[in-house]
Structures are given as C-alpha cells and as structure tokens.
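With one protein chain removed, the remaining protein chains of the complex are shown where they sit.
Chain nomenclature is as follows: A and B, assigned in order of appearance, with residue numbering initiated at 1 for each chain independently.
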Amino acid sequence: MLRGIILALGLFGLWLLLSGVYKPLWIGLGAGSAIAVTLLVMRMDVLDSEGLPAQMRFGTFRYWGWLQAEIVKANLAVTKILLSPRMNISPAIIRIKPTQQSDTGRVTFANSITLTPGTVTVDTDGDAFIVHAVDESFADMDALADMDRRVTVIEQR
Amino acid sequence: MIEMVLDIATGVLLAGGSFFLLVGSIGVLRLPDFYSRMHAAGVTDTLGAELILLAMILQTGFSLITVKLIAIGFFMFFTSPTSTHAVANAAWAAGVRPLLGKDLKPGDGEAGPKDGAAS
Partner (left out) sequence: MFFAASLALLAAMLLMLVRLFAGPSLYDRVLALNAFGTKTVLLIGLVGFVTDRPDFMDIALLYALINFVGTIAVLKFFRYRALGDIDDDAAPGKPGAPS
C-alpha cells in the first residue's frame, strides 16, 4: 500500500512536470490518471521491491556523485584508446562476486559497472557477474571491489 | 556579463559533448568486435549526452524546460546501462563470444555458460 501511494505521488508529480498547465481540470485529470495507473499496476501485482525499489537509502545520491566522477574518468580513458592510431586493446573477461544481499543492490552494482565505459556486465553465473572489459587496464579488480563496497554501504537490508 | 559567461560555458560544454559523441561514433566504427563496440557506444550515452544536456540547461535558466531536461538526463542515466546490458546479454546468450587478449583471439567463453561455444 505504501508503495502504491509512493507510485501515485510520483506519477502525479511527473504529470505536473510535463503538462505545464495548472488549471483545476487538468490537475484533476492528472490525479485521476495517476490513481488509475496505480490501481492497474496493483491489479497486475508487479508493485514489489523489484517494480518500485523505494528501499534504497539517501546515501544513494552521494553514491551517484561519486559514480559520476568515475564515469568522467573512465570516459577519458576510453576516449584515449579510441583515438590512439593503432588502438592496442586487449579485451578481457573477468568474474566478480558482488557482496550485496538484495536484488536491488546487485542491480545497482551491475548497472554501475555497465555505466562506467570500459566495463560491461554481460551475464550472471550463479553468484558472480561476468564482466567484459575493453582493455586489461579496465579489468581492475581493486577499483571494482571499491565500487562494490560503496554499493553495499547504500544498500538497505 | 553573466550572460556572456553562460554563453561561453554553453559553448565549451557543447563542444565537449560533440567531441565525445563523435569519438564514440568513430569508436563504434573502428573497434574490431561487438563487445568492444559496446564500450564506445557507452561514451556517447554517458558523457556526450550529459554535456549536451548540461549546455541546454545552462541556456534555459530555470523553468519547466530545465526540469524536463533534467528528467531526460535522469532517464538516460538509468536506461542506458540497462539497454547496453540487454544487448550484451542477448549476444552472450545467443553464443556470440568476444575477442580476447592482445592478439584478439576469439574467446572460448571460459567464464560463460557451459553450453555456449560457437562464436
């Protein structure tokens, strides 16, 4: 139920953001459609910790800031490779075991790996992620372990 | 004065964004196999898009358009890794294996599922 309320408020906020017309009729239509969609979603029974991961902590925002800095660094490194005339790359596949307990935490970690250019989570194999790195310099276990630790910190158990 | 500073900042951000977008595209063309091309596409999706969106945000001041631009940015931030992973995972599940190592030999997928050997 709480998730339903959060979803309805979120959808209503999105409506207000996109419509830009603030007359009672339009706001009423927005509220009506937000509630209708929420009811539909509850009937579909997809409103769980996976459909609406509202359980992450506030530290998430600080993590995003850190991740953004990492993304910029990784982008510059990849750009250097792409613009080098001979493009000496040596792609590698590595496995990494995430330490997060919840699905949301693991998805956050896997998406963070993918979002930083140079590494992409390709698949899961049991407990481990299979990660493709464009060059061996990106297959840096320490950096990945650091990211893993940071995601585990913001994960609520 | 502030106007001019904003204009210059916008120009710098636009130039940077265009640069990264072009680099990403060139990378997608140049790299040898599908898995490495993904990383080049990542450059476009992250830094290139963000810089261009940031430049547009600087020019709008603060209005509903700004909020919409931020919404686009957030949406890309969340969906771009998801779609990249979806493509990579689909290729992996279909048995496409990356070129590995300095000499770019086709990998045997030693870290992968037991049944996939074809490349």
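Quick note on the criterion: a residue touches a chain if its C-beta (ideal position, glycine included) is under 8 Å from a C-beta of that chain, and two chains touch if they have at least 3 such contacts.
These numbers come from a predicted model, not from an experiment.
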Among the chains presented, those that the missing one touches: B
Residues from subunit B at the interface with the omitted partner, ascending: 7, 10-11, 14-15, 17-19, 21-22, 24-26, 28-29, 34, 37-38, 41, 44-45, 48-49, 52-53, 55-56, 59-60, 65, 68-69, 71-72, 75-76, 79-80, 82-84, 86-87, 90-91, 93-96, 113, 115-116
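Everything below uses one rule, namely that only the chains that are shown with their structure count from here on.
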Separation of subunit A from subunit B, taking each centre as the mean of its C-alpha atoms, in whole Å: 14
Residues of subunit A that touch subunit B when the two form their complex: 14, 17-18, 20, 71-72, 75, 78-79, 82-83, 87-95, 110-112, 114-123, 125, 130, 132, 134
Residue numbers on subunit B that touch subunit A, as the complex places them: 20, 23-24, 26-27, 30-31, 33, 35-36, 38-40, 42-43, 46-47, 64, 67-68, 71, 77-78, 80-82, 84-85, 88-89, 92-93, 98-102, 104, 107, 109-113
